[in-house]
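Removed from the display is one protein chain of the complex; every other protein chain stays in position.
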Amino acid sequence: MIKTAVVGATGYVGEELVRLLSAHPQAEIPYLTSHSNAGQKYSEIYRSFNHIISDTCIEENLEELAQKVDLIFIALPHGIACKKINKNILEKAKVIDLGADFRIKSKQVYEEWYKTEHKSTELLEEAVYGLSEWKRERVKNARLVANPGCYTTCSILSLLPVVKEGLIDTETIVIDAKSGVTGAGKSLSPGTHFTECNESVKAYKIASHRHTPEIEQELSEFVQKEIKLTFTPSLIPIQRGILANCYAKLVDKSIKYEDVREIFLKYYGKEYFIRIMEKDNYPETRWVRNSNFYDVGFKVDARTGNLVVAGAIDNLVKGASGQAIQNMNIMFGFDEKTGLESVPACL
Amino acid sequence: MIKTAVVGATGYVGEELVRLLSAHPQAEIPYLTSHSNAGQKYSEIYRSFNHIISDTCIEENLEELAQKVDLIFIALPHGIACKKINKNILEKAKVIDLGADFRIKSKQVYEEWYKTEHKSTELLEEAVYGLSEWKRERVKNARLVANPGCYTTCSILSLLPVVKEGLIDTETIVIDAKSGVTGAGKSLSPGTHFTECNESVKAYKIASHRHTPEIEQELSEFVQKEIKLTFTPSLIPIQRGILANCYAKLVDKSIKYEDVREIFLKYYGKEYFIRIMEKDNYPETRWVRNSNFYDVGFKVDARTGNLVVAGAIDNLVKGASGQAIQNMNIMFGFDEKTGLESVPACL
Amino acid sequence: MIKTAVVGATGYVGEELVRLLSAHPQAEIPYLTSHSNAGQKYSEIYRSFNHIISDTCIEENLEELAQKVDLIFIALPHGIACKKINKNILEKAKVIDLGADFRIKSKQVYEEWYKTEHKSTELLEEAVYGLSEWKRERVKNARLVANPGCYTTCSILSLLPVVKEGLIDTETIVIDAKSGVTGAGKSLSPGTHFTECNESVKAYKIASHRHTPEIEQELSEFVQKEIKLTFTPSLIPIQRGILANCYAKLVDKSIKYEDVREIFLKYYGKEYFIRIMEKDNYPETRWVRNSNFYDVGFKVDARTGNLVVAGAIDNLVKGASGQAIQNMNIMFGFDEKTGLESVPACL
Partner (left out) sequence: MIKTAVVGATGYVGEELVRLLSAHPQAEIPYLTSHSNAGQKYSEIYRSFNHIISDTCIEENLEELAQKVDLIFIALPHGIACKKINKNILEKAKVIDLGADFRIKSKQVYEEWYKTEHKSTELLEEAVYGLSEWKRERVKNARLVANPGCYTTCSILSLLPVVKEGLIDTETIVIDAKSGVTGAGKSLSPGTHFTECNESVKAYKIASHRHTPEIEQELSEFVQKEIKLTFTPSLIPIQRGILANCYAKLVDKSIKYEDVREIFLKYYGKEYFIRIMEKDNYPETRWVRNSNFYDVGFKVDARTGNLVVAGAIDNLVKGASGQAIQNMNIMFGFDEKTGLESVPACL
């Protein structure tokens, strides 16, 4: 049994961490921090936890926490974690940062997209990008894991097999992703006011969303050239779920559905959390709701020579807290599925 | 570890049984029956179970199943279970019927409200009405449990303490309940076609819903006279959740909030699955979503002398499959919370 | 063609006024005021008006507006209108106040429920409560109309015929109403953040909502004693619509459905905006969406002697801006339906 702390426990990603960790047989969460709700009972903020968690939120002090726990989850807005984490802390406790601060390897790219100075560049190199299925070996020994973003997890999982095998022309990648509203977090804003996003669909931050460089970085790692792609997110009036439709020209018009399938099976055939759909079946976010699964379907459009890969995840689970726990499991030698085995709630 | 079968596994109540039993540490479900989907893989019907359940649905044969399992869950439309269950079966296996057939003790009342002949009246007396918190002792030794309806569970739990203690005038009870659309089940109908129930609210079967006599029967058990009440359900465009607002005149205008609270604490203060809200707080269905909790809040309207009790459950869990598993736990001597401890999914 | 101004044009009630007035053949709206958006184009706030309205919002100045227009609509939070309106203004222009300030005739009751001092008590007597179908004659000559609240319109229309005719015991009235989220307005709040009200239902302000005294006042006008009732609102995750289920004991168990129907026909049989459903049919908010209709169905529960009246309106139209325009039509001698004839948008 390990001890963990959740820093930023009252945001949505924090809540999901607490929800999932509550059911984890090998991890305790004796410390829940929240700046805005310090001193308040956690179950008064999220009444779902009544009769389950009686803890009170505390002010966060990373130095102190590091001495008391084995692992710290950080679920804070970007720009904060990079100021708080340092080598001293990492010598005492492992850290999984669910924010963006350690995902982008290049300080320059980070600062360009996030419009803020990066305060902890010495840790950028050490941090391991925690896309569990692809970085398992490195995560295992990591002290600091940069947990991937939601759109990025779904996009990279959908594209990496075909990028790595050279099946698609990487200059033609377009990702059109749709997300539920929990992806926008707990902060109030007109765009997430019920009456202004319900019964509507909109694209936003077209070709300028911050998850773009993260996707590009991870895909580029596997080919000789720098990949640039167009990424467009849309907001959908549902609680949870991301569907990413990924498009690219196949390098050769002779490539068939079965060829693509074979490659997905090669990389994902033994992965528990990755489910490859049968031909002509495509993912629906409801099949992965509340779970750590990633479902994927694909279509070869012989008429145009395009490949379409459709991937779906729950943005709060595989796209955030679930993958963080999967990474925890890897880091501490637990079975990767531990605490993540509940059936998706499709109804 | 006990063996169970789910008869009618592909309906919504069946799916929730399978979902919850999949996570139950002391029960297996080797048999999933479905008349309409026999021969089909369960995970092709509910793709959420892909990588989790590889079973194929079988045709149901209660006699055979009874020999192979310890417990049979029946999740079939009313009028069917009462034809299939008999003493012979009950001698071999225990049965929890999630349908309506054994809930109403009076054959006459059943036939009046359900417009069909009851074929198994000899078992009506034996069947135990499985409202877990109130019938625990009888459920423990039952061979046949009639699992309560969704509206009824929420309504009875909300009213029994004050009915039993004589706090309200039982001739003035009005229940106004709202339910999510899963309550209407998997069968297609214009009223549950997305475009015809989304973005709308409607009351239906006003003062004529079949859960009415069930509520009346259970409340009447505790007072000297027959209780009649008015029950109105409304359909709400959400997946899950029931909110029941229950109204009645207090017998005495001097009764205060604290008096009512004391009575709720007396009956429910030690119940894990029953959560009494603080003063001026009322339940929201999201706090119980996907869980077996029943949340309750109440208000004494001193101006009118009315008591308002607002109760909330997840119709598919505490209102059906969750309570069925709670009953199973009681019947087999497991801790009542076993398999039902996951945190409500409030997001 | 009359000239009007909308004060508070950027709130939801304001937007609906502008939307409906845009299609009104006998009213112009040259003045749109907004304190928070003064100087901004109206179509930048509500892009739906692009290519339709090119006006810019102005700061409000009632004295000036009164000189320029025939009618001022005021759609401001309560407590503000009563400070701004005075006899001087009313001598120049008619006023329809869509807020609460002039609805409650008793200064004391207003201050008790609204927790703020009423600054314009000399106008309380003059103000006409604008429930169009019942106050037509008085509205006709009014200088100041207090436009009814949304819950109140739906509740009073549902109960007045049977209260007036003495069919129900007025000491037993319970109203359980459900409203879409636009009823809570444009201001951001956790309770109307998409992710915290979507997929959930909750009752709120049980027996303490401010529309209660307004309903009581209007019903009491028609009987010899002061009526007190219990009113409970619930929030439903839809954009628009109110459904009010109203309950009361019939004074006599011999009263039949047809008796109630006859009374509704007596009062409403010739009303264009009131549609009485056939027996065993009940309103759905979608049938009145975006329209000024009020639909009503009812049930006599012979088992309990209760009458249930279910009424539905669009909270922003018949419950606010539509009824305001209906009142305008009455005040200026236009056909009452003018500008309000579009078919409800049921899809």
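Here the chain labels run A, B and C in written order, and each chain numbers its own residues starting at 1.
To be clear about the criterion, a residue touches a chain if its C-beta (ideal position, glycine included) is under 8 Å from a C-beta of that chain, and two chains touch if they have at least 3 such contacts.
Values in this document were obtained by computation on a predicted structure and should not be read as measured data.
S.K.: Looking at the full complex, which residue from A:85, A:98, A:139 or A:229 touches the chain that isn't shown here?
M.R.: Among A:85, A:98, A:139 or A:229, only A:229 touches the chain that is not shown.
S.K.: Have a look at C:267, C:293 or C:334 and name the one touching the chain we're not showing.
M.R.: C:293
S.K.: For the chain left out of this view, which of A:176, A:214 or A:336 touches it?
M.R.: From the options A:176, A:214 or A:336, the contact with the absent chain belongs to A:176.
S.K.: Determine which one of B:12, B:151, B:231 or B:298 touches the chain that has been left out.
M.R.: Considering the complete complex, B:12 is the one touching the chain left out.
S.K.: If the missing chain were put back, which residues of chain C would it touch?
M.R.: Considering the whole complex, chain C reaches the absent chain at 12, 15-16, 18-19, 22-23, 46-52, 182, 199, 239-240, 272, 275, 277, 284, 286-291, 293, 295, 316, 341-347.
S.K.: Quickly run down the residues of chain A that touch the omitted chain.
M.R.: These residues of chain A touch the chain that is not shown: 171-172, 174, 176, 178, 195-196, 198-204, 206-208, 228-230, 232, 234, 236-241, 243, 245, 247, 249, 282-286, 289, 297, 299, 301, 303-304, 306, 308, 310, 312, 347.
S.K.: Considering the whole complex rather than only what is displayed, give the residues of chain B touching the chain that is not shown.
M.R.: With respect to the unshown chain, the touching residues of chain B are 12, 181-182, 186, 188-190, 192-195, 197-199, 237-239.
FYI, only the chains that are shown with their structure count from here on.
S.K.: Shared numbers divided by all numbers used: is that above or below half for chain A and chain B, i.e. same or different?
M.R.: Both copies, chain A as well as chain B, present the same residues to each other, with over half of the numbers appearing on both sides.
S.K.: For chain B and chain C, what's the span in angstrom between their mean Cα positions?
M.R.: Taking the mean C-alpha position of each chain, the two centres sit 38 Å apart.
S.K.: Hey, how far is the Cα centre of chain A from the one of chain C, in Å?
M.R.: That gives a centre separation of 46 Å.
S.K.: Just the number, please: Cα centre separation of chain A and chain B in whole Å.
M.R.: Inter-chain centre distance comes to 37 Å.
S.K.: Please output the residue numbers of chain C that touch at least 2 other chains, ranges allowed.
M.R.: 195, 198-199, 237-239
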